[in-house]
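Take this structure, written in structure tokens, and hold onto it; I'll ask about it next.
One protein chain omitted, others in place.
By letter and in written order, the chains are A, B and C; residue numbering begins at 1 in each of them.
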Amino acid sequence: MTTSPLLVRYAAVRARSLALAAPLSAEDCGAQSMPDASPTKWHLAHTTWFFETFVLQAHEPGFAPFDPAFRVLFNSYYNGVGDRHPRAQRGLLTRPSLADVLAYRASVDQRMARLLPAVAQDAAICTLVELGLQHEQQHQELILTDIKHLLFCNPLRPAYHTGTEGADVSAVPGVPGSCGVSGAADTAAALVWHAFDGGLIDMGHAGDGFAFDNEGPRHRVFVQPFALASRLVSNGEYVDFVEGGGYLDPSLWLAEGWDWRASLGLTQPLYWPRVDGGWSEFTLRGLQPLHAALPVVHLSYYEADAYARWAGARLPTEAEWEHAAAHALEQAERESPCLAADGMGVAPPQPATTHALSAFFGVAWQWTQSSYAPYPGFRVAEGAVGEYNGKFMVNQYVLRGGSCATPPGHERVTYRNFFPATARWQFAGIRLARDPD
Amino acid sequence: MTTSPLLVRYAAVRARSLALAAPLSAEDCGAQSMPDASPTKWHLAHTTWFFETFVLQAHEPGFAPFDPAFRVLFNSYYNGVGDRHPRAQRGLLTRPSLADVLAYRASVDQRMARLLPAVAQDAAICTLVELGLQHEQQHQELILTDIKHLLFCNPLRPAYHTGTEGADVSAVPGVPGSCGVSGAADTAAALVWHAFDGGLIDMGHAGDGFAFDNEGPRHRVFVQPFALASRLVSNGEYVDFVEGGGYLDPSLWLAEGWDWRASLGLTQPLYWPRVDGGWSEFTLRGLQPLHAALPVVHLSYYEADAYARWAGARLPTEAEWEHAAAHALEQAERESPCLAADGMGVAPPQPATTHALSAFFGVAWQWTQSSYAPYPGFRVAEGAVGEYNGKFMVNQYVLRGGSCATPPGHERVTYRNFFPATARWQFAGIRLARDPD
Amino acid sequence: MTTSPLLVRYAAVRARSLALAAPLSAEDCGAQSMPDASPTKWHLAHTTWFFETFVLQAHEPGFAPFDPAFRVLFNSYYNGVGDRHPRAQRGLLTRPSLADVLAYRASVDQRMARLLPAVAQDAAICTLVELGLQHEQQHQELILTDIKHLLFCNPLRPAYHTGTEGADVSAVPGVPGSCGVSGAADTAAALVWHAFDGGLIDMGHAGDGFAFDNEGPRHRVFVQPFALASRLVSNGEYVDFVEGGGYLDPSLWLAEGWDWRASLGLTQPLYWPRVDGGWSEFTLRGLQPLHAALPVVHLSYYEADAYARWAGARLPTEAEWEHAAAHALEQAERESPCLAADGMGVAPPQPATTHALSAFFGVAWQWTQSSYAPYPGFRVAEGAVGEYNGKFMVNQYVLRGGSCATPPGHERVTYRNFFPATARWQFAGIRLARDPD
Partner (left out) sequence: MTTSPLLVRYAAVRARSLALAAPLSAEDCGAQSMPDASPTKWHLAHTTWFFETFVLQAHEPGFAPFDPAFRVLFNSYYNGVGDRHPRAQRGLLTRPSLADVLAYRASVDQRMARLLPAVAQDAAICTLVELGLQHEQQHQELILTDIKHLLFCNPLRPAYHTGTEGADVSAVPGVPGSCGVSGAADTAAALVWHAFDGGLIDMGHAGDGFAFDNEGPRHRVFVQPFALASRLVSNGEYVDFVEGGGYLDPSLWLAEGWDWRASLGLTQPLYWPRVDGGWSEFTLRGLQPLHAALPVVHLSYYEADAYARWAGARLPTEAEWEHAAAHALEQAERESPCLAADGMGVAPPQPATTHALSAFFGVAWQWTQSSYAPYPGFRVAEGAVGEYNGKFMVNQYVLRGGSCATPPGHERVTYRNFFPATARWQFAGIRLARDPD
């Protein structure tokens, strides 16, 4: 019997979740720092619940649930599946234990391993399994952003991992150094503006590869001429904004952003505590001196928008970003065909190069000015899986690209990430755009 | 000395505000029912403050403020002008009295009457005055929506005005019967779908007439083929949604809308109290039996969106709405040229006609699915006036058209009204759209 | 037909409420500055409602309500009477108008004038009428404290009345100068400690005169020896506390008081805005320079308790206060028998005298350390009137004495006023107590 390629992929993705949890204790895995963030244990269980509920329950002969109570405990937001545990109380679920959840994972993995070879020819099931894997990859990023927030709430400022750069890449697969502090150059490359003619373009996903439903249908849009910055805004540039009074000038802020900022008394990014009079940054490696050349991350939409206005620029639209990223990708493939085979052309975690558009992927999510809305012709899928994306299309803003915490291979040029304008705990940064002179 | 046409217009608009306040006592004019709504007295003073601050202070020789304290008391949100009284405490300003505010109006009107003829050739000032008049017209609509909310909070359910239809139109200029209960037909016309090809179209304001900054620049967009409903959703259709369990089925709602609905325990529209087992509607004429043929109004974006999903349709985009409305307007002008001279071709307050698209203006604002965002190339104006629109472009949704409470002549096919998704106290209804079959 | 003495008293008390409202506009009378405070109009209506509901409805032949809706609108908290309008929305009742409420008062007064002579021999009814009058006197004090708070919320800081002292006493009966700024001496008299032996004493009301139910039964308590300050704490002494860092030292505060203070960022009393670098006090005559010799008022229990700790003293218990006040009253009656005939021996609004205990009445309510609790043997009355006092006996603290805003003749040595520990808008000050050395 041959091994199913999907099963190989299944095993690899599932293993990576465990690897991400490996540096953490059971105590670390159980705590929830805010309603927006979930415990690692919950992520491990919920991703498993997805496979059990949507794949095994429908297709496994003689299906019996691992534990009927898990159906409620680990449902995130699927009304179609029934009741669910209140989101803000996920940190109170000390039972099942982490060990129990690991046993749950093992059981579902074992059953999936039996099922997958038998259904390898069933496209619908394979699509569903792939959706589950992509879903798990999304939660892998959340494991990192959520544990970072939890650890930051601890006055001890503990590190998620402490190895040297080389060491930790092997120790924690998929957590590149840029999520901590890299050995990057001291200064960022000069920011260069790349001009685009715009016009009638096509955007959104089409074709055979996997994409989430919200990435399609591929459709035509008309884009005005625009220019895009060659790289992301750096920490050093953002320090200039902060120290130049950017957080205290209402003319730079959206009215709602200003009220939000003022009510919380915010004067700097979330993870930038002052230490001994200097700027520090809390990272997955613990507290570090702020590295001026690296891209600024963990900004809300409001902060990104205010910075852009201060810089005489603006945030790009989704269409602008996708158009430029597709262009850069094509160019890269021409120059280096093997990059295409490598998947997404992930930029290495380094300060921007000077000669070209860089850092579309693998560094930081990039706020766009586009509200998260359905593409023309978008339809939600039938059944509970249809609750995946469509019902969140209000009062959120789209981020494009991918961050240092995004699993390798998970990015796509059509990928649409989305968060409320207040969200600060994601690896979200700024790529500037502007209208032609 | 000839009378300035702008002065004539100034006097007419200013007089209409007083006419709207005429049915109200000083007590009515002072109360504030919620932070989103303002007292009538405050509207009367703030619109006056606008002329005093932006026109007289800059251009009146020997300017002296009517009362320096008013600069703070009646500033709405202009950081560029200085401090302002907290929005939620506008109802506590029992001083200045309504009589004082009327004296303030009279003083500013007198000084404006002296100034306007002298500056009639100064285009910049004339534009600023026109902005002030359009601004006052916006507040005229808010006077009606805000007083309606206040009166609804009173268990006595008092009417804003009580005349018969004919009587009240003359008594309260600009408040057509449709804001109360009209003598409309018993059943709504059949809803017909009008198909549009879409394609490359231009949208937004251009040309000489007045428009708010957010209506431009005029720009090109690509629109997919779509269909638009010939008329607005009626009360009777919305009753079917309510009685069919629409408020209790999460699959019909955006996730955020569902949480909002559930946390407030909402099961029906804001102004629909049950009386003796039947549906009633609170109107500016007091409590009335619900009239099935009239358009449903006072819906939030969440409710409008849920209804559309229940009806197998969706809300239109801004571009779709503007495209269809411009088309209908052109057609109407061809058929009845005098309509064009009459301004906006305001549809009379009646159930939709069967043969054509109707009710774009003068009946109810129509939620679009479009987030309120800057058009390509949008720039805010210099100075405090630049705070007029741009800084609100986040987490709000655009409404198009105009309502029964919108001053005649104030509508425009490019007009962009906007409110948060939770807003229910506006005359906001639903025009359905859908993709081609 | 002779005039009933009760009717004379009824007319006098009722007239005083109108006199208190006389300096106010209808707009002033309608606004509500916070849920704890009520509009003047509401006070005028609710006190009338009390007579209509508890006296006329029960005893007037052929009773018909003035307006059935008022039964709900102007019920404060009597569950036994039925529904009531939400407390926080009293300011939204622009209808009935002030004129309507005055007509309501006139109607009830006319009917009471017919009823009272006929029932003069019915002790139960007379007691109920007297309860209504005492109730109205309580609301007379609230009219003043509530309007003061409303006017303070207005940045214009308008005065409730502006006459010279002599003038206003006649213009507004019962609002002595001490509620504004008096022509008091520049410095407070020296604070002297008066020692009491304590022992077995009786406290609480007994006998024929009127008292609220919560003042009885008279009962025996054992009191330890204690000392009481000869006068109230002065503004000047409280300034020393403020400027000495009293609001910033947690060791001086009850833990709950500290959290309350910190969460609101309080650093000084409610009505003490800084003006041009000096201390000012907002009074019923508007903003005035702080008068050091006058008693400090408008303190919360937390502030009073913190000050006492800072001063090396404590607040008295109810029993201590009543014991000392009864003693002082007896002494005063011995020295000046006509004082007794005058009722309560109200101290004139002046800095404390040096030779004796002063200012038990007529200056400021005095926080005691005693929680508001039933006396031994306390029983609530049958029916809705039983809701008058008993159901509030939790999480409130007792104040004794009476303030400059208390109607003359309304005080009693056994009177128990009560407010939550956070209440600042009452005329509440501090009389210190301490244990013997």
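We adopt the following convention: a residue touches a chain if its C-beta (ideal position, glycine included) is under 8 Å from a C-beta of that chain, and two chains touch if they have at least 3 such contacts.
Predicted model, so just to flag it, every value in this text is computed and none were measured.
Taking the complete complex into account, the chain left out of view touches A, C.
Interface note: of C:257, C:407 or C:429, the residue touching the hidden chain in the full complex is C:257. Check A:30, A:204 or A:269 against the missing chain and you find that the one touching it is A:30.
Residues 77, 79-80, 200, 219-222, 224, 250-251, 253-258, 301-302, 305, 369-371, 373-374, 376-377, 387, 391-395, 421, 435 of chain C touch the missing chain (whole complex, contact as defined above).
Touch with the hidden chain on the side of chain A covers residues 25-31, 33, 69, 72-73, 85, 89, 91-98, 150-151, 153-156, 158.
Here, only the chains that are shown with their structure count from here on.
Taking the mean of all protein C-alpha atoms as the reference point, the chain centroid lying nearest to it belongs to B. Averaging Cα coordinates per chain places chain A and chain C 60 Å apart. Once the centre of each chain is set as its mean CA position, chain A and chain B turn out to be 39 Å apart. Annotation for chain A: no residues touch two or more other chains.
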